[in-house]
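What follows is a single structure, written as structure tokens, with notes after it.
Removed: one protein chain of the complex. Kept in place: all other protein chains.
Chain IDs A, B and C follow the sequence of writing; residue 1 opens each chain.
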Amino acid sequence: MTQTQPARSIYFIKAMQEGLRAAMAEDDTVVVIGEDVDRSIIGATRGLIGEFGDQRVRNTPISEATFVGACVGASAVGLRPVVDLMVGSFFYVAMDQLADQAAKLRYMSGGQVDLPIVYFTATGPSGSGAAQHSENPHPMLMNVAGLKIVMPSTPYDAKGLMLSAVRDPNPVVYLQDFVLGGTKGEVPEHAYTVPIGVADIKRRGTDVTLVAIGALVPRALKIAAKLEKDGISVEVIDPRTLVPLDLDTIVESVTRTGRLVVCDNARLTCSAASEIVAAVVESAFSVLKAPPQRVAWENFPVPFSPVLEKRVLVSDDDIRAAVVKTMTG
Amino acid sequence: MTQTQPARSIYFIKAMQEGLRAAMAEDDTVVVIGEDVDRSIIGATRGLIGEFGDQRVRNTPISEATFVGACVGASAVGLRPVVDLMVGSFFYVAMDQLADQAAKLRYMSGGQVDLPIVYFTATGPSGSGAAQHSENPHPMLMNVAGLKIVMPSTPYDAKGLMLSAVRDPNPVVYLQDFVLGGTKGEVPEHAYTVPIGVADIKRRGTDVTLVAIGALVPRALKIAAKLEKDGISVEVIDPRTLVPLDLDTIVESVTRTGRLVVCDNARLTCSAASEIVAAVVESAFSVLKAPPQRVAWENFPVPFSPVLEKRVLVSDDDIRAAVVKTMTG
Amino acid sequence: MTTPPRADLPAQEQADLLRQMIRIRRFEEKVAQLFKRGQLPGFVHLYLGEEAVAVGVCSALRPDDRITSTHRGHGHLLAKGATVDRMMAELFGRVDGYCRGKGGSMHIVSFALGIMGTNGIVGGGIPIGTGSAWGDQHLGRDTVTVVFFGDGAANQGVFFESMNLAAIWKLPVIFVCENNGYTEWTATEKLTAGKIADRGQPFGIPGVQVDGNNVGDVRRAVERAIERARGGDGPSLIEAKTYRWHGHNEGEEAFAGAYRPEEEQQHWRQREPIAAYARELIASGVLDQAGWDAIDSEETRAIDDAVAFGKASPFPDAEEALLHLFADSTVGHPTVRRTPVRDTPDGDQR
Partner (left out) sequence: MTTPPRADLPAQEQADLLRQMIRIRRFEEKVAQLFKRGQLPGFVHLYLGEEAVAVGVCSALRPDDRITSTHRGHGHLLAKGATVDRMMAELFGRVDGYCRGKGGSMHIVSFALGIMGTNGIVGGGIPIGTGSAWGDQHLGRDTVTVVFFGDGAANQGVFFESMNLAAIWKLPVIFVCENNGYTEWTATEKLTAGKIADRGQPFGIPGVQVDGNNVGDVRRAVERAIERARGGDGPSLIEAKTYRWHGHNEGEEAFAGAYRPEEEQQHWRQREPIAAYARELIASGVLDQAGWDAIDSEETRAIDDAVAFGKASPFPDAEEALLHLFADSTVGHPTVRRTPVRDTPDGDQR
């Protein structure tokens, strides 16, 4: 990936905000709404109210269904709303307005209208957030046609995908895996975009294709580095966008490696891991040297106690074991 | 499956109702609520109010989130509510109460309480129902841990699974694929159960395992019969229950046939078809003679116009082609 | 009728209210007929008997004002300027329909006409209309949005959430509840506590109950609400009492049984909105019998032409099913048969 200088190391959350600020600066119709977006517990919108005022950065009541739906009408008449849902699980409260209204109106109308909306949120496990604050909703949302879904894993992608998401003429769900917020990485100062729908090969390898999503990408890279020492060359792919999914990049990699492991930071059943494995098997079965492996959460809610939470979520050992299994089994 | 006499041929909807009536007769804590359940547009609850009165068959306001959630409290104190959601898409309006409350409360409490609730609905395409009345929500709901999900394909299973669902101590989502409502089949008069979590091999075959869900089961059987003439022996499996999924029966079959096609009456991405293919590949890769095939809807909302609807949904040709592909490709 | 016709309006406009109500009446009668004959795909929910609400409301709006509608939306759309031919083509699922056949009865929209949504989800349009009002306000326009919804939708949480948001942001939105006495097959009062018109009070939103079968009364109430909204004073709530003549959905006879007392139906038939208004126009000299007849036969003929137009319009090409999901081409967006997904200019009517 080519970076234009000057770049400096900043936090993921700061990078999201830089992408958002750039979008707000270039287009007055971009507005940010959500609960307490002025102070912003997670931080992506913190301080923007000072620059852009309380009409473009607006706190909402706790009425998710209504403000998620309001963005459909607002975008249809010319606004570009960016909504902070705060936590991934809160999408459930607004599911009809998201899945039946925002996602479907353009299609149902026969293409009459563009609905440029960004629904972003911090999401996923954060350490004993318990069952109602730890889920990643992307498996559910991937089944809803009409929503683009991005889930960056680096500050660089976080900034570039935010600007792309706000410029996109469609509803885009932008998922910030909770634990990534405080990670740092090289980010150019200037505004730039990372294209929606294009996966990124984060590490080249020859033996196994390891697809990792969100917070699992940096962990996959560490594991790949370790495995290198054991003589296993792992290629790590970050889809970055889950809808539309860049299947070609993944299939091309599997064609070279013949082995596939997909790690999803979500519950196993009907996860992105299931989808990617099924799709690859359909189109690249003949090149597979070993059964593709899924690594995802146990099919349980995320429990509170650290020992229990650890048991349900994906561990580095799970990932490593799955990679090794494709080499040996 | 052994049937006890006397059996007679009745409609699927009537069979559902017989299962429900049996449950209400054996246990007065069973109550039915929903919008217009007294008259019941689809028919599963029609007439029950005459037998059981307006306290046990109760019409609700159009407040899905609230009455779906109210069943959590009601079941925790001793009722066994059976809720008619009417149309599958309406689950979205109540998604938080379903996925965050009903599905999680028992687990979060450390097993303190049983929540015997049945959420049933007619669902899926019915012929130009358009985007907001044609979806099958099971792919989304399968990702939610804590909900059992059944989707019968025959009147016999419809009755037996309804009684099992009402007797089950957990929240059970019971999906009646719209177009099956008017199909007929042999059903014993007496009350009986069909176990939750057990798939049914609807037709024995040796060449290809064809897993079909809901309304696609009778179609798969017709196609299998035709293919027999072309010399392809197709085994048709109806999971009947999607959570917990009886993977063993499917894997055992694939071990015999070496070929797998999964047809889902839902959008492709993150569908039950994706899940089943991925799970089978993980545990039976070595026996596969051909790439497993998924047959599901295009990744689009369901359009209104018949010609467009047909293009998005699964056709018999799609299913046949997929089976043939596993034999030749 | 209790109130005089709108003598304050130009005669032409007074007559036009009649024409629009007749247009809706004849359109819906035709749809009922087509449905019985099995010529229409999907569900239809007819507006027969409620014409005065849509016409009273939409006739007070400017072309750039907006509405969101419901599953029972034909009347709203026609009153907001939709043409009978493209409406009919959509009901037939043809390419000349407003949504090129993708939407059908419950999803007809025309953003060019300010029709922001018709909805298959009860209450689904309430946040959307609240949002278009927010957008217009933010962008400095003085347009207003009318949100149509039924008595049944008044029990959906989004109604209250949207009233609260509209109240604190002083949004130019008018909540118009069509109380036709029934939520599907259940009497409204069995499901709905208190008076719907009062539901805005806790939010400081003025609410009135009007005779929904009196086009003049409806129009007057809406004019007051529009003035308030354009003046920056925020939302209003109007409950229009009316009655639907046909079933909840066409074909309900198959299961619904007799759920509405004969007398009740008679009572409302007598309070029929169109003839009464026409007689008033004649009484006040705006129109004579011949003029009334002329309007009726013109509109009736227009409906027949619309049916011909609709039937003559081709079905969309099957591959159009894979258009219009996203505004741009969706690189790598997987479809089962890997059909390339792209957008056609003609798909975009904007």
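Here is the rule we use: contacts are C-beta pairs under 8 Å (C-beta built on N, C-alpha and C of every residue); 3 or more make two chains touch, one makes a residue touch a chain.
Since this is a predicted model, take the numbers as computed values, not measurements.
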item	value
Among B:36, B:246, B:264 or B:298, the residue in touch with the chain that has been omitted	B:246
Option touching the unshown chain, where A:8, A:190 or A:310 are the choices	A:310
Touch criterion as defined above, residue of C:27, C:149, C:203 or C:268 at the omitted chain	C:203
Selected residue (touches chain absent from view) among B:14, B:39, B:106 or B:267	B:106
Residue of B:21, B:46, B:133 or B:148 touching the missing chain in the full complex	B:148
Touch list for subunit C against the chain that is not drawn	155-161, 163-164, 167-168, 190-195, 198-199, 201-205
Touching residues (missing chain, whole complex) on subunit B	29, 31, 55, 60-61, 63, 65-79, 96-97, 100-101, 105-115, 145-146, 148, 168-170, 195, 197-198, 243-248, 279
Where the unshown chain meets subunit A, residue by residue	35-36, 38-41, 43, 46, 59-63, 65-66, 89-90, 92-93, 127-133, 268-269, 294-301, 303-312, 318
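The criterion applied here is as follows: only the chains that are shown with their structure count from here on.
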item	value
Most distant chain from subunit C by Cα centroid	A
Length of the line joining the C-alpha centres of subunit B and subunit C, rounded to whole Å	36
Subunit B: positions in contact with at least two other chains	89, 92-93, 130-132, 269, 294, 299-301, 303-304
Contacts with 2+ other chains: residues of subunit C	99, 101-103, 107, 119-121, 124, 157, 325, 333-334
